[in-house]
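Right, I'll just put the structure down here and ask away after.
Only one protein chain is missing; all other protein chains are in place.
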Amino acid sequence: MKLYDQIFNVVKQFRKLFSPGPVTNADVSGSITAEIFLIVSLVLSAILLRHVSILLAGLVTLILAIVLISNIPLIPKFKIEQEDSLEKMLFYAVVTLALIATFMYWGGNLV
Amino acid sequence: MIMVQIVILMTSAALIVIGLYSAIFIDNIIKKIIGISFIEEGVNLFIVTLGYKAGGVVPILMPGMDPAWFAANAAAPLPFGLVLTSIVIGASTLAVMLALVMVLYRRYHTLSTKVMLADTSKREEYDE
Partner (left out) sequence: MNELIPLMVIVPLIAALLISTISRFNTVTKVFTFVVALCLPLIPILSNYGLHYFGGYEPMLDTVSGVIYHPAITYSFTFLQQIFIGAVGLLTFLVVFIYLTKYKKVSGPYLFLLFLGTAAVTAMMLTDDIFHMFVFFEILALAQVGIVAASSIDYSYEMALKYMVLGSIGSPIMLLGIGFLLALTGSVNVTDIAVAVHNGLVDVTSPVFLLSLALIFFGWLYASGLPPFHTIKSGIYSKAEPHGAALLQSFTVISMISIVMIMFRIYASLPIFEVLIVFFSILAMILGVSLALTQTDFRRMIGFLAVGELGFIGLGIGLGTNFSITAGLFQALNEIIITALLFIGFGAIVNATNEVDTRKLGGLLAYHPKVAIMLLIAGLAMAGVPPLSGFQSKLMLVQASLSCGFPEISILAIMVSIATFVVFVKTYYTMFLKPKPNDLNLEGKEVPKAMIFAMAVLLIIVVLLGIFPDMATGGISNFVGGIL
């Protein structure tokens, strides 16, 4: 029953995503699809790490799967981080620039 | 590398970092745009510095100059040409941005980015 309650709460929380306005069946099923798609695709892309090290890939995949599944619903959190405000957009743009530049300058020859 | 060049390169790096800082931390949209245009000025300064030559002459071949001497002493002409174009583009971009800010200021009566450029999808009504 615990898992069932958890999933039921997830659906309840989707309601906030669609305010203002009503929530329809199609929207909720779309959100659940997005939820499952997000978990599966992130775990799947973590397997790509096996080209670096098989042990690392196994560990990361397991940890990622556990963290993602125990943190559902993910989509509301994801959507808040990717809303339309300039603050968030600029923040992520500058952080990405800093990460790419740092990674390339010191680690560009490691691959 | 020459001392002058190092100082100029450090200045341009400082300008770029100030620009990136102001992009995140300054709320007033006009100040933010001024800060962001620092990035562009820093990049222009960097490219101009590439063409610098200590004791070099202007890269225009005047009548009576020895071509071999000219080739050895003239500054590199390409970076100047590039920066000139880049400054023109930067000015037009800045003009468009400030024009948009003017329009939005008339609607919101504030220059705060948090109010003016927040997420619009959650707002219910749209007032002219």
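As written, the chains take the letters A and B, and residue 1 is the first residue of each chain.
We take it that contacts are C-beta pairs under 8 Å (C-beta built on N, C-alpha and C of every residue); 3 or more make two chains touch, one makes a residue touch a chain.
Computed from a predicted model, the values in this text were never measured in an experiment.
Novice: Which candidate, A:Ile54, A:Ile69 or A:Leu97, sits in contact with the chain we can't see?
Specialist: A:Leu97
Novice: Looking at B:Ile8, B:Val43 or B:Leu111, which residue reaches the missing chain?
Specialist: Once the missing chain is taken into account, the touching residue is B:Val43.
Novice: Among B:Ile8, B:Val57 or B:Met97, which one touches the chain that has been omitted from the display?
Specialist: Considering the complete complex, B:Met97 is the one touching the chain left out.
Novice: Name, in rising order, the residues on chain A that touch the hidden chain in the full complex.
Specialist: 17-18, 21-22, 24, 26-27, 29-31, 33-34, 37-38, 40-42, 44-45, 47-48, 75, 78-79, 82-84, 86, 88-90, 92-97, 100-101, 103-106, 108-109, 111
Novice: On chain B, where is the contact patch with the chain that was removed from view?
Specialist: 16, 19-20, 23, 32-33, 36-37, 39-40, 42-43, 46-47, 50, 76, 78-79, 82, 85-86, 89-90, 92-94, 96-97, 100-101, 103-104, 116-117, 120-121, 126
Here is the rule we go by: only the chains that are shown with their structure count from here on.
Novice: Would you kindly tell me how far, in whole Å, the mean C-alpha position of chain B lies from that of chain A?
Specialist: Computed value for the inter-centroid distance: 36 Å.
Novice: Show which residues of chain B lie in contact with chain A when the two form their complex.
Specialist: For chain B paired with chain A, touching residues are 20, 23-24, 113-114, 117-122, 124.
Novice: Okay, in this complex, where on chain A does chain B touch?
Specialist: That would be residues 19-20, 83-87, 90-91, 93-94, 97 of chain A.
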